[in-house]
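Here the complex is missing a single protein chain, while all its other protein chains stay put.
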Amino acid sequence: MSRLDEAFADGPAFVPYLALGDPDLESSLEYIRALDRGGADVIELGLPFSEPIAEGPTIQSAVVRSLSGGMTPTKFFDAVETLDVDAPLVCMTYYNLVYQFGDEEGPRPFVERAAEVGIEGFVVPDLPAEEAGPLREACDEFGLDLIFIVAPTTRGERLERIMERTSGYVYVQARLGVTGARADVSDQTGASLDRLSRWDIPKAVGFGISSGEQAREVVSAGADGIIVGSALVDIVAEGASAGSQTGSGDVAEGHENGDPPAVVADRLETLARELKEGAVAGATRAQSERT
Amino acid sequence: MSRLDEAFADGPAFVPYLALGDPDLESSLEYIRALDRGGADVIELGLPFSEPIAEGPTIQSAVVRSLSGGMTPTKFFDAVETLDVDAPLVCMTYYNLVYQFGDEEGPRPFVERAAEVGIEGFVVPDLPAEEAGPLREACDEFGLDLIFIVAPTTRGERLERIMERTSGYVYVQARLGVTGARADVSDQTGASLDRLSRWDIPKAVGFGISSGEQAREVVSAGADGIIVGSALVDIVAEGASAGSQTGSGDVAEGHENGDPPAVVADRLETLARELKEGAVAGATRAQSERT
Amino acid sequence: MSDAPSKFGEYGGQYVPEALMPAIEELDDAYQRYVVENEDGFVDEFRERLRDFGGRPTPLQRADRLSERYGTDVLLKREDLLHGGAHKLNNALGQVLLAKYMGKERIVAETGAGQHGTATAMAAAHLDMPCEIYMGERDINRQRPNVFRMRLNGAEVNPVSTGRGTLKEAISETMRDWATTVETTHYVIGSVVGPHPFPTMVREFQSVISEEARRQFDEQVGGLPDSVVACAGGGSNTMGAFAEFVSDDSVDLYAVEAGGSSLGVDEETGVAPNSASLSTGTEGVLHGARTKLLQDRDGQIVESHSVSSGLDYAGVGPELAYLVDEGRVTPVTVDDDAALEGFHRLSQTEGIIPALETAHAVAWLEDATPEQLGDSVVVCVSGRGDKDLESVVEETENREVPNAPDMDVFSGGMR
Partner (left out) sequence: MSDAPSKFGEYGGQYVPEALMPAIEELDDAYQRYVVENEDGFVDEFRERLRDFGGRPTPLQRADRLSERYGTDVLLKREDLLHGGAHKLNNALGQVLLAKYMGKERIVAETGAGQHGTATAMAAAHLDMPCEIYMGERDINRQRPNVFRMRLNGAEVNPVSTGRGTLKEAISETMRDWATTVETTHYVIGSVVGPHPFPTMVREFQSVISEEARRQFDEQVGGLPDSVVACAGGGSNTMGAFAEFVSDDSVDLYAVEAGGSSLGVDEETGVAPNSASLSTGTEGVLHGARTKLLQDRDGQIVESHSVSSGLDYAGVGPELAYLVDEGRVTPVTVDDDAALEGFHRLSQTEGIIPALETAHAVAWLEDATPEQLGDSVVVCVSGRGDKDLESVVEETENREVPNAPDMDVFSGGMR
């Protein structure tokens, strides 16, 4: 059992996402610690890629902020190395960055370095199961998990193949489309979870969860965990641009122009708690319904 | 013998052209009287047409001035009716105006009215000999002349046909192209006149004559008369715009903004005399050379 | 190709200054030898270049949704796909090639909206002939992209500042140039107008349109269409689309003129707010030919008007005037508003953005009765609308065009 499976062992897991380096490295490290304090069971750290084709506007903007702040894979790993949090860390990025890293051809150097800095696994949204062989191998070599995404449209053989290859947990995409906070939780979630019930790997549901109430619903529909990205990134974005709204009109770069990072961190921690509590409440209900 | 042939009887004829109504009716009548005083043997009066395809920029502008002053065929005839000059008058215009005049189809009403007001003949530059039947007939009926143009390129059968049909005189185009004052007299003139020598109708040479010296050359090359348009129209145009150059910048309309018509008339008379004298001088030389 | 009488009934003829007569006689002779009799293989070379350089044959396309709308087979003859974007090249290429066969060294042409000028400049570049285009100053300012295209093809563009600085003046100016340089120069006239042999020659060069359409219709549908519709400015796409059907009595021919903002002539100002010379004009002589034209009582040519600059001409080809008098061709009109609607209709329903000239032909389908169209109608799509985008944005904004798309993407106009 990896540290990721373990994170799902004591009840529903809360899995927050933030892009590292958004809006600047120092602040984002503070935010990650806030999420950790707020009850994160696993933290997904985005390593920004210039063409984030699977992301909605919110995370896309986070990626742009981080990149224009100078984030690179090397800086990402260096920063993670210094990071001292309880929750296990997952790196979420795109395959080209994984593939290009280091001098050797293929994903091995990237995984090696990730392992070195204490990363436990990867989510690579543009890497389909069919092309994942080399990365899977490297992960196995260094004892890391490779988490795959299952969409509402994934059925039959494809589903089998993915479920065979995923480890740590499976990322259950709650709806079609891209990442982004929504007001409602899709009906598709229940159906997706039903389809997955015969595999006993943890099922973490993401895409569109933004409140404790939604977290509760998703977990009571059978999820083992909730993944929350855009709702948290929104807080970072608002904090980063708060200064510029009354200020010069330029988009804020770093916290000089925004709310103090400590204030933003508090907001993140508050929402994290709400989400975690929602998830736990959902589990209680799911438990009671089952009995 | 028509009044036009007669005009060539006593030595070389001076045939000036002005557009009636340029820059306004009253002034242009005064200018015509000045040309008459200056020794004109025949006067060609332009009746302006909106598409003067055979004219160069100088006469074109005269036509535009006259038209924007409100000149029409009816006004043209009315004005000619009041005009009291010694020289016989030829109306120069385009066929569409001849054709459309009056209620009856065809050129007859136009010719009838022209005859009434004392016009002796026509030059219609866009009416080729082939299409001139109806106009020729009407002219014959009312005893008017129809003058055709011969170009440097007119040869053979075409030349025969034209020379058969022309009456009064033949308009010998000195060079290819359109009307306009030039510094030199074309070599083509001599050749053209040679080609025409076996017809004994008067040969009036036009296109580009602007000075007494040129008039002398042309006549000494064998012409029976000289036709001068653009050089005279230039004086009218300068007179009309003289005021506007120091004034508001608008193009002058009528003499209010230009030199007084009397001054312009004097200039015209002066140039007319020079041209007439040049022509006469040329004839003397031609005479002496022949003997 | 057929022999050339110089008149069509009373229309046509050669009303030009004597200096030009030898040139048009020479041209008439060359036309007879090269074009009619295929001397030196002129016709073969012309056809080959039309194919390889011009892109002929152009398709005859069934317009599915228009067919449904009008309950008749609507077939589009796609001259918009010809090189340069309009039927104009058929004629320009023919004349420039003829000039070459005649040993001429230089090409002049007039242009209004710039379509004939660009076609001539392209043909001249293709055949390596120096080329000068006369264009009114006002038109130069309204049609910069076309001016630029001519310059790119190596042609000189001579601004004409006399008068209003539009097409009429440009024609007069080109005639003047020609009158001066006639021995070395050929004047490529842009429509079935001007002195004989131009109307006949231009019609012959353009008749490839109906020659193809007739064959294509027979292959694709069978038999003959019941009607043919084409817009008419000078009338070259019109005569081109009609020529091979004229002797088929069962085929009705409709020439769609620009109705502008209203029919009729304002005698006071000398302006006609339309270009409907076939429908409302009277007989007269203009630019070398007797034809129907827009004139005042005295015979002065009035200013025509149309939202489509290629139809904005006070005269029309003499042969077309004749066919109208004979009852063979029916003239109809479409006003500016309806033409814009036609423009948007074809763009939206068929994915073809037509020239504003063409839009008149398309728009008339809306007015035509089922009897007029019959079971199948061929519409000549004389050109594409790329050249008209700017005008359409402007004109669509200035009026209520019910089927125009919302133009909110363009906060600040076209650029």
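Should a chain be cited, it is by its letter among A, B and C, assigned in written order, with residues numbered from 1 in that chain.
In this section, a residue touches a chain if its C-beta (ideal position, glycine included) is under 8 Å from a C-beta of that chain, and two chains touch if they have at least 3 such contacts.
Because the structure is predicted, anything quoted here is derived from the model rather than measured.
Undergrad: One chain isn't displayed here. Which of the visible ones does it touch?
TA: A, C
Undergrad: Specify the residue from the set C:Leu20, C:Val35 or C:Ala121 that touches the hidden chain.
TA: C:Ala121
Undergrad: With the missing chain put back, one of C:Met21, C:Leu60, C:Ala86 or C:Val182 would touch it. Which one?
TA: Looking across C:Met21, C:Leu60, C:Ala86 or C:Val182, the contact with the absent chain belongs to C:Leu60.
Undergrad: I'm checking contacts with the chain that's been left out. Which of C:Val188, C:Leu286 or C:Ile353 qualifies?
TA: Spelled out, the listed residue whose C-beta touches the missing chain is C:Ile353.
Undergrad: Which is it among A:Leu67, A:Val85 or A:Ala115 that touches the chain not included here?
TA: Only one listed residue reaches the unshown chain, and that is A:Leu67.
Undergrad: If the hidden chain were put back, which of A:Thr154, A:Ser167 or A:Ser230 would touch it?
TA: Result: among the candidates, A:Thr154 touches the missing chain.
Undergrad: Touching the hidden chain in the full complex, which residues of chain C are there? Just list them.
TA: 51-55, 58-62, 65, 78, 80-83, 85, 121-128, 140, 144-145, 147-149, 151-154, 157, 159, 344, 347-353, 385-386, 389-390, 392-393, 405-407, 409-410, 414-415
Undergrad: If the missing chain were put back, which residues of chain A would it touch?
TA: Residue positions of chain A that touch the missing chain: 49-57, 60-61, 64, 67, 72-74, 94-101, 125-128, 130-131, 148-155, 158, 162, 173, 176-178.
Everything that follows uses one rule, which is that only the chains that are shown with their structure count from here on.
Undergrad: Can the chain contact pattern be summarised as a line, a ring, a star, a complete graph, or none of these (other)?
TA: other
Undergrad: What pair of chains is linked by the largest number of C-beta pairs in contact?
TA: That would be the chain pair B-C.
Undergrad: Determine the centre-to-centre distance between chain B and chain C, using the mean Cα coordinates as centres, and give it in whole Å.
TA: 37
Undergrad: For chain A and chain B, what's the span in angstrom between their mean Cα positions?
TA: Chain centres of chain A and chain B, defined by C-alpha means, are spaced 95 Å apart.
Undergrad: Find the geometric centre of each of chain A and chain C from their Cα atoms only, then give the gap between the two centres in Å, rounded to an integer.
TA: Result: the chain centres lie 65 Å from each other.
Undergrad: If a residue has to touch 2 or more other chains to count, which residues of chain A qualify?
TA: If we look for residues of chain A contacting two or more partner chains, we find none.
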